[in-house]
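All protein chains but one are shown at their positions in the complex.
Per-chain numbering from 1; labels A, B and C assigned in written order.
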Amino acid sequence: MSAINNKNCKYISQVEIKITFDGKSYSAFDGDTVASALLRNNIRLIGRSFKYHRPRGIYTCGIEEPNALVQILNEHNEPNTRATIKRTYDGINISSQNRWPSLSFDIGSINNILSPIFSAGFYYKTFMGPKGFWKKIYEPLIRRTAGLGKPPKNFRSKSIHQNHNVDILIVGGGLSGLIAARKLIDTNNEVLIVEQDCFLGGILKNSNKVKSIDGKNVFEWVNETEKLILGSKNIKILKNTLVTTYNFTNHLIALEDKFVGKKIDTNKSELTLHKIRTTHTILANGHIERFISFRNNDLPGVMLASSFEKYIERYGVAPDENPVIFTNNSSTISLVKSLINLGCKPSAYIDSRNKNDIEDETKDYLSKNNIPFYPESEVEGCEGNKKVEKVYIRSSNKEISSIKASMLCPSGGFNPDIHLFTQSKGLVKWDDKIISFKPDTAFQNTITLGSVSGNYKFKDLCSEINKKLSFLKTNELNLEIETNIRDDFSIKELWETKTNKKSKWSKSFIDLHNDVTTKDLQQAINEGYDRIEHLKRYTTNSMGTDQGKISSINSLGIVSKILKKKISEVGTTTYRPPYAPLSFAAIAGRSTYEYYDPERKTPIHNWHIKNNAVFEDVGQWKRPWYFKKYKTETMHQAVQRESKQTRQSAGILDGSTLGKIEIKGKDALEFMNLMYTNAFTKMKPMTSRYALMLGEDGMIMDDGIICKINDKHFIATTTSGGAPKVFAHMEEFLQTEWPHLQVYLNSITEQFTTFNISGPKAREIVSKVFSDIDFSNEKFPFMTFKTFNYKNTQARIMRASFTGELGYEIYISPQHALELWELIFKHGKDFDLVPYGTETMHLLRAEKGYVVIGQETDGTVTPIDINFNWMIGKKKKDFIGKRSLTRSDTAREDRKQLVGIVPLDKSQFIEEGQHIVECENLPSKIKMPIEYLGHISSSYHSPNLNHCISMAMIKSGNKLMGKKLFVSTPKGTKNIPVEIVSPVFIDPENKRLTS
Amino acid sequence: MRKKYSFLSLIKNAFTNNENWEKMWESPDPKKGYDVIIVGGGGHGLGTAYYLAKEHGIKNIAVIEKGWLGGGNTGRNTTIIRSNYLWNESAHLYDHSVKLWENLSEELNFNMMFSQRGVMNLAHNEHDIKEMKRRISANRLNGLDTQWLDTKEIEELVPIMNTKNLRYPVLGAAFQPRGGVARHDAVAWGYALRSNEMGVDIIQNCEVKDIQTDNHKVKGVNTSKGFIKADKVAVVASGHTSVLAQTAGVKLPLQSRPLQALVSEPIKPVINTVVMSNAVHAYVSQSDKGELVIGAGTDGYNSFTQRGGYDVIEETVRAIVELYPIFGKMKMLRQWGGIVDICPDASPIISKCDVKGLYFNCGWGTGGFKATPGSANVFAHTVANDQPHKINEAFNLERFSDGRLIDEHGAAAVAH
Amino acid sequence: MILINCPYCGEREQSEFSNGGEAHVARPKNPEALSDKDWGQYVFYRSNPKGIFYERWVHTHGCRKWFNAVRDTSTDTFLKIYKLDDNRPDISEFKSTLKSPSGEPSVGSGNFAVKK
Partner (left out) sequence: MTTLISTDRVHITQRNFQQILIRGDGKDRFNQIITKETSLQPPSKNLEIKTSDQYIFAKNSFDQWTLVYLVERDYKEIIKTISNLNSNDEILASDYSYGQVYFEVSGENKDEFLNKLTQFDLRNKKFPDLSMAQTLIARIDCYIYKLNNKYIITCNKSYEDYFKERLTDLINL
C-alpha cells in the first residue's frame, strides 16, 4: 500500500484485509471501497472504455463514476459494479471488464485506431450489405465488442421489501439533512432520514471545506447530532440506503445494501427495497462536481478535484502526492489545504478565471506555500502511456507549456443533483450564478435544502432551512459554521478547452461512459440532429449506466454555444428513473420464485396428492388434471380409463374451485333477469337452470347453474376462471346502473366444497351416503336441488351433471369435506367409483356436446352461434347484451357456428386448433393465403365411442350437416377427410340425465 | 437519392475529420398550404409521407410534429417486430409490414438494424397451449412461418431461461423465425431523410390545435405557427388523434393508456431471440449495445403522462427474475412509458370518415412499432386514392357500429 | 404510485383500486329503440381527453364500493373524488394546466423539466 495514508482519517480502520484484482493479490484497509483500495496500491488502469476500448482509470469517488466498473467474481460474477461504491472485505475477488485478453493488452483497442471511421452514428450508415448479413455477420461482431460486463451466474436472491408510512422523509444525511433533522427532534412528525454512506455528515466528512460548527470539529458535531437523533422518539435513520425513484404522490423507492463490507450470506436477504410513502419530502442530496472536456481527458490519472479531496478526507488515502489542479471556480482551494496538511503539494494550480476575480486568500495561500500558479489559464490537454505523464497548459498569453505530472484534477463547477427533483415532476430553472440548473417549482410536497437547491453558501444555510421549514412550526436553529474556503461561490463558464492539434485521432470526451467526443456533438448538429433528444439518441450521449451525471450539463453548454442559444432554451433530456442502476432482485423482492403467485388449494388437496393426482394450473388454483393408477400410467391412458369407468359405473370430481355467489334481496329476481340471458320468472323454487352471461357487446362472458331458492334468494355458480370477474360484474351493475334494486351479494366460493358425482351407479352411491334422502327420479328430478342439515352444517345437493350422465353436485361445509369425500369412496368401492380430473371432465362434456367458456368461445361468440337460442328469454324486455344480439354483424347467417366433426377413417386423430378447409392437400410452401371455414376448438379420442370426436366453430356450420370436408394437420400436407355432424355424440335425447 | 451512405462514405468523411456530413433533413417553417398535411411526425406519419411521394407521386406534403420527430411512441417502444396475429385481416396487415421491413434498410439506404432473430410467445398453462396451437395453424394457412417449440427446443434457443423450476412452468412456445427487432429511432430518421429529399416539408415544434372543416369537407389545420390550408389531412398522432378528431366533429373509440418498458445495464450477449410471455407480462430482447430491453404491461387507467405506475414495473420484474435467474445479479438502468391508444377490439383504425379529405391512422395499442412500414404504406394508398387498400379495408371506423370487430384480445379468460 | 382517497376507507395505494373508465355514461333506458350506430356509441365509445377527465373507480381490494373522480390525465392529479350519487361537478370548477389540446402541461410531466 504505497500511496500516502492520511492517519487522522476517522472513517477508516487500520485493520488490513486481502483483496484480489485481475488475479493479483493486494492488501487494503477494512472500510475501503474497491477504488480506494486500488488507489492505495497506486493502480491507475482499471478498465477499457465502451466503444474505443481506451484505457480508463478511477474518475470520481461516488455514484457518479463513469469508468471504474468492475465484475465481482465471488458474488455470482455480478457485472458493472461501481468500484467507487462497492466496499471491500477480506477475500473479495474483483476483475476488470470489457477487455480481451488482458487489461493492459486489449485487442478491442483496434476500435481506437479505426476511430476516425467509427464516428457518431456510423452503424446507421453502413452494414447494409447483402440480405441477412446484418444478422449473421455484422450484428454478432458489434454485440461482442459492446456490452461491458460478462453475464452473471444464476442467483436466487432473498431480498425483501420494507414499506414505510412517514410524515417527513429527509433524503441525504449530510449537513443540510442533519440541520433539518435536529429541528424536527421530538416534534409530532414521524421522520425518516435516508443516507447512502455508512457515516452521516455528507460534505462534512467528504471534504475539507468546513472547519468547525459551533466551535466543535465536524466529526464531533456529527456524532453529537446522531446521538440526539437516535435519542429522539420520532426520527429513524437508514444508512447504506440510496433513494433511486421518486414516484407520484410522494412515494419513493430506496435500496439498502445489508452486506456493506461483508461477504454475502446467500440465505439471508442481501438487499432491502424500501418503499416510502411520505407527506413531505425534503431533498438534501447535495450536488455533483462536473468535469471539463479537454484533449485526452479520459486518461487514467485524471480525477475530479472534490473526489481527490474525498479520498483524502473520507478514505484516508492520497491518490497522488503532487497532482495538477485545474479549476474554473473558487472551491478547489480546500483540496490544496488537504494536500498541504498531508505534507504533499500540488505541482500546479491552474485557474481559468480572470486574475482580479480570483480570491486574495487563494492567491496568498498559493504563494505562501509556493505552489506554481497559472491564473487566466487552462489545460489544453494531457498525454501518457495508459496514464497521465504530461499536462499541457495554455497560459493567459495563449502560449502552451507542459509540465510533468502523474495526476490531473479538473473541476468544472457543481450541479445541484436535480435528478430526483425532476422525477417528482418539479420544474428546474437555469441559474447564472452557479451556471447550472436548480429546482424551481415543485409539483408535489417537495422541499429542497442546501446545495441541491443551488445554495452553495454555508453562512446563510441555517436561515434558508429555518425559512423553508417554517410551515412545520419547529424551533429556529442557528449554527456558527466556519469554513476553509471563501463563502460566496464564484465560477466562470468553461465547458471545454480547444486544442490546436489537428490529428484525426485526438479526442476530447463529453461522455466518458459511452465514448462520445465533443467532435461527435458538432457532427450530429451538422447532420440536423439539433434537438437535444435527437442528439442524445444519435450519439448515445449520457445514456450510459452513470446517465451522464458529471457531463450532461456540459453537453448542454457546448450545444448551446454551437446553436448560439441560451442553455435554458436548449432544455434538458428526460430524467428517467432510477437515479442509479437498481437491482432487479430488489425490485422483485420476496414475491417471486416459489412465492410468485399463491397456490390456491381445495380443502381435500392432500387427499389428491396421496392418490397420485397430477395437477394443472387453472388461474391460481391447483386442480387434479388426472389420477395415476400406477407409476408409469400416461395421461392418455388415465383419461381413457377414468372416462370409460365414469360412463360405465361412476366417477367423482372435486369441483370446489367453481365460483359460487349468493344473491338475495327484494329485487333479486329482476336483477337475475337483467344479468343473465335466461328468464327466471316462471322458474319454480328449489329448481336449477343452466344460464349464460353476456357482455354488453353480446359475446358470451361466462356460464353457470342458477339455483332458485325463491324469488328473493338465488345461488349462482360460475366457471373457476370467471369467479372474480362475474362477482365484480354483478357488483358494478348493482351499484352504478341499478342502485334502486335492493339486492345483496356474497361470494361463498370457499364456504362450500363441491363434489360432482355422475354415472349410472351415482344414485346408488349417494343413497348409501345420505340414507335419509329420497333420490328417486320422482322425488328428486333432474335440475332440482335439496338443502339439508349435515352434522349441523348447511348442505345442498343438486341433480345436474356436466358429463351427460345421471349426476349430483354435493355442496358441503369445508369442515366435513374430507370426511364426506372418504365416506363416498367407502360406499363407492363396490360400485367401482373412480376419481377423475379436469382432462376427463373435458372429454366427457365433449362427448355430450357441452361447450367450455374460453375454449369453444373466445370473446367473439354469441349464444346463437352455439345453438343456445333456447336460453334467451324472448319475452324479456332487457338484459345485458340483448341489444347487441340484433346488430347487423351478430345477426348474420354466415357467422361461425358450433358443429361436431368425426374423421371418415375412424383410426385417424384430429388435433385441437387445426382448421377446416375444403381442399384435400395443402401446398408444402403456402404462398397465397388459403381460405378456411373455422377451427377445431376441442378434440379427444372417446373411449366410449372408440374414435376421435371433435367440436368446431365453422362458418354457417348449421347448414353444413352431413357435408364432407377436410381438417389440416400440424405438419403434413395431406388433410384428414371428415364429416360434419351434430356436436352431441352421446345420448342426444338426454335419457341418462333424466331417468 | 442524393445522400448515399456506405462504408466508403465513412472512410471518405474520416479523411475530412467527419466535419462535412450533409444535413439529414431541413426544419423549415410551414408554407401557406399543401396538397396533404400529415399530423404526427412519428414512424407512421413520416412513412406515410415517404410512400405518398414515392408510390403516388404526391410531393406537396407537410408532416407537422408538435415536439421533435420520432419523439412519441416511436422513441419509446421495445422494438419488437412480428406478424403472428390470430385473425386473417391482422395477419395480412402485419405481414405486409414484415415484408417491407425485410428490405427497408436497402430501400432507405439507412441501416434499420432489422435483425430477424425470431419471436417466441411462451405458454404457461393448458389454455395458453390450446390458444397457441390454434394461432399457429391459422398463421400457417395465411402463409406465415409460425411453429410450435417444445421445452427442449426453447432451452436450446434461450439457454439462460429457467423453464421448469418456476410457479407457472414453460410448457412450450409459438415461434416466428421471421420476427425480430429493429432500431426504432432509425425508422423515423430514415423516412424523414428520404421523404425530405423528395420535397416533403418536415415541420417540428409546431402543434396542430384543431382541424378546420366546412360543411363536411376539410379545409386545413390551425397550428401554433398559424393556419395551413390543405385538401387532405391525415391524422396519425397516436393518443392525441381522438383529441384532434373531436375538433373536426369525429368521435373515435380510443382509450390512451401508459405502456411501460425498462432496460438493464449493458452486458455481453446472453439472449439471441425475442421472448414474449403474455401470462406474466414480460417481453425480453437484447439490444446491440448489450442492454436487455424489457416490455411491461399497460397501466389500468387512461393517462398521457408518459410515466405509469411503479407497481407495473414490479409485476414484470417479478416474472423476469424467475424466468431468467441471471437477472438476480443484474440491475435496471432506465424505466419509461409511452402512451398506447387502444381500440375496444385491440385492432387499429386506418380509415376515411364522414368528413371528406380527413383520414385517421391510430388505435395501434401495443402493436404500433411492428406495423410502421405496412401501416404507412396502406395509409398512403388510402389518402392518395380516397379508397382503402384491400389490406386495411376491414380496419374501418364503421366496424364499431355494425359489430364486425377484429378482436385481437386473444381468447377469453381461463375457464373450466 | 398514486394515492387514492376512497370516500369510504380513506387514502389507499392505487394497487387496491381498479379503474372503470369514463363516468356518467348511463346505460340507455330502452336499448331496443336505439339504432346500431347509437348502440355502438354506448358500447364502444368513451371520451379520451388529455386534461380534465370524469372517471369511475372501484376499491376492488377494499370495501369494493364504486365511486367517481375527476382527474387531470396529463399529470395524473386527482382534482376531486365524489360518491356515485353526488351530482356531477361542473367542469368550470377545475383549471387544467394545459395551454393547448396536446401541449405539455406547464407543470412538468418529467419530460419537459425546464420551466419555459
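Throughout what follows, a contact is a pair of C-beta atoms (placed from the backbone, for glycine too) under 8 Å apart; a residue touches a chain by one contact, two chains touch by 3 or more.
Quantities reported herein were computed from a predicted structural model and do not represent experimental measurements.
Q: If I'm reading the header right, one chain is hidden. Which shown chains does it touch across the whole complex?
A: A, C
Q: Touching the hidden chain in the complete assembly: which of A:498, A:712, A:768 or A:876 does that?
A: Among A:498, A:712, A:768 or A:876, only A:712 touches the chain that is not shown.
Q: Can you tell me which of A:27, A:109 or A:815 touches the chain that was removed from the display?
A: Considering the complete complex, A:815 is the one touching the chain left out.
Q: Using the touch definition up top, pick the residue from A:275, A:438 or A:729 that touches the left-out chain.
A: A:275
Q: Out of A:603, A:659, A:698 or A:881, which touches the unshown chain?
A: Residue touching the absent chain, from the options given: A:603.
Q: Which of these, A:441, A:687 or A:742, touches the one chain of the complex that we don't see?
A: Here the residue in touch with the unshown chain is A:742.
Q: State which residues belonging to subunit C touch the missing partner chain.
A: Touching the missing chain: residues 8-13, 15-16, 61-65.
Q: In the complete complex, the non-displayed chain touches which residues of subunit A?
A: Contact residues on subunit A toward the absent chain are 158, 160-165, 190, 268-269, 275, 277, 590-591, 594-595, 597-603, 621, 662, 664-666, 712-713, 742, 744-746, 748-752, 789, 792-794, 813-815.
Rule of thumb we're sticking to: only the chains that are shown with their structure count from here on.
Q: Does A-B or B-C have the larger number of C-beta pairs in contact?
A: Top pair by contacting C-beta pairs is A-B.
Q: Whole-Å distance, subunit B centre to subunit C centre, using C-alpha means?
A: 27
Q: Two-or-more-chain contact residues of subunit A, please, as numbers and ranges.
A: 247-248, 251, 574, 576, 697, 884, 887-888
Q: Among the residues of subunit B, which ones contact at least 2 other chains?
A: Within subunit B, residues 307, 309-310, 344, 402-403 contact more than one other chain.
Q: Can you check the complex and tell me which residues of subunit B touch subunit C?
A: 66, 207-210, 224, 237, 239-240, 242-244, 247, 251-256, 300-307, 309-311, 341, 344, 400-403
Q: Of all residues in subunit A, which touch subunit C in the complex?
A: 247-251, 277, 418, 422-423, 425-430, 437, 440-441, 443, 568, 571-572, 574-576, 696-697, 728, 731-732, 735-737, 739, 877-878, 882-884, 887-888
Q: Mind listing the subunit A positions that touch subunit B in their complex?
A: Against subunit B, the touching part of subunit A is residues 50, 75-80, 116-117, 119-120, 122-128, 131-132, 134-135, 139-140, 142-144, 146-157, 245, 247-248, 251, 253, 504, 519, 522-523, 526-531, 533-534, 537-538, 540, 545, 547, 574, 576-578, 581-585, 587-589, 591-594, 596-597, 599, 616-619, 697-698, 700-702, 719-722, 725, 838, 841-842, 852-855, 857-860, 884, 887-890, 911-915, 917, 922, 926-930, 932, 935, 968, 970.
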